[in-house]
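With one protein chain removed, the remaining protein chains of the complex are shown where they sit.
This part shows chain A:
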């Protein structure tokens, strides 16, 4: 008999729907506003006493809270609040009560029941435009990393020539080429094999003129790519560490494209603080103070950084002993006289380099350079007469201190001579979070306040509701029983869409919600196509059962064609779009896929249940207004 599904098809539709309900369920549980407490350093453990102090402070301020819990072996604690509006007040309260040793972060705590989360069901993550928070996009100055490497080659080649007593002049030509000039061809050949042995990754090229023999060394494109890649991934790690220092509950630090990094910090309000910590390129260089008789080409002049020493300067050697990248830990502390200092630990390679450089230079002084990325503004008149403002980044290198080397230094030593405990702790923070391998600039910044985020959710939900209501009304009035089936399928589609988004861990954004609304409108299109086809077949004189059968069969091909093109566009959107737009592309494509299942198989199952397998005289599918009027 026509229009009966085999049992397994009904069961399949039912099973998919149940699965969808299960995975969509966590989204029904609204998260609680909460505060997360973490220790400033990883060693800090949060115990019951600390938690007690925190809850007492909240009680005192009359802020109601519940569900306090210490998580991951005292690494952090969570306090849930009753009232979202008082989250900020509570945060301020706790910061004061617990003091500087702790970071208090705003958080939204999940309320998914254990039996759901045990089975892997999680609510959708909310994008920043819904949860509130900060979004940064940083660009890594990969050019600077390449230059820095070239500088390293320059120094290394010069040193090895000197050690091998080969006479020649070494110079940097532009940013990418080191040129060494020799008097004799023999010298050049020895130098060539020396450099080739030490740095096989360099491309070497001979050039000769009347009385000079020169050797040009430049990096292969692969090496340059490697440096860029390394710089970006190193920065990624560093930024992750710095973000952790900020104590945000669910941060996102992600590479985007060749040289960009996206940082998203939900719940953060103070962008200035976040930017200061993230963007500050603090790097260190440790160099010996030059001997008075050093040649001018071997030394550089640096001014002191602190205001107390303004105008004073030192000459430092060009050779760098180590840079901040070798620093594995740094802690602000005080010496026996109560003066602030920073205790520095180096990694093993840093330790070796440091001890090699210092053991023969005791009683000489070592300068510590602090390097910060800054901008110089330049005004240029463009061809069309308008004035252009050009910001040129540059590294400002200033001397922090130049202490006398008291003994051979190893992997552990300290920097003294800092102005204040504040400066010491800031420097320690920057060093501890690791140095950025290459400078970064902020190319994009977006902040959404918590009130706007909540409002966006409310508006989004409202437009889904109203959109859905309009569709439900229209479909039932226009298609009667068939319309009811379409509406049931549409609701199932929403459930499946949300379930699928939750399962793949997609992030819901405001454009994502718009995508859901649009999906609601488009999902019924498939049913409209099917139903109007069935009406047509009825008019052609087919029996109701035949009309259903052939209506579905013929419309499916059209639906497929139409949806494939929308999918193509959604995929392009995903590839091109950033952040929120990606959210739109995801909901749109997922919605199309789920709607094909519900609008075709789902409604068919329902219609088969209602009409299938029996003799029919008519179908309750409404009348086609446009065509009835004319025929």
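We take it that contacts are C-beta pairs under 8 Å (C-beta built on N, C-alpha and C of every residue); 3 or more make two chains touch, one makes a residue touch a chain; residues count from 1.
Basically, contacts and distances are computed from a predicted model.
Only one of "NADH-quinone oxidoreductase subunit I", "ABC transporter permease", "Protein-export membrane protein SecF" or "Cell surface protein" fits the UniProt record of the hidden chain, and that name is "Protein-export membrane protein SecF". From the set A:18, A:92 or A:564, the residue in touch with the chain omitted from the display is A:564, counting the whole complex. Annotation: of A:160, A:181, A:223 or A:532, A:532 touches the absent chain (contact as defined above).
Check A:67, A:99, A:113 or A:553 against the missing chain and you find that the one touching it is A:553.
Of the options A:95, A:181, A:233 or A:271, the residue whose C-beta touches the omitted chain is A:271. For chain A, the residues touching the absent chain in the complete assembly are 2, 129, 137, 139, 269-272, 275, 389, 391, 441-449, 451-452, 455-456, 459-460, 462-463, 466-468, 470-471, 474-475, 478, 510-511, 513-514, 517-518, 520-522, 524-525, 528-529, 532-533, 536, 539, 546, 549-550, 553-554, 557-558, 561-570, 572-573, 575-578, 580-581, 584-585, 588, 624-627, 630-631.
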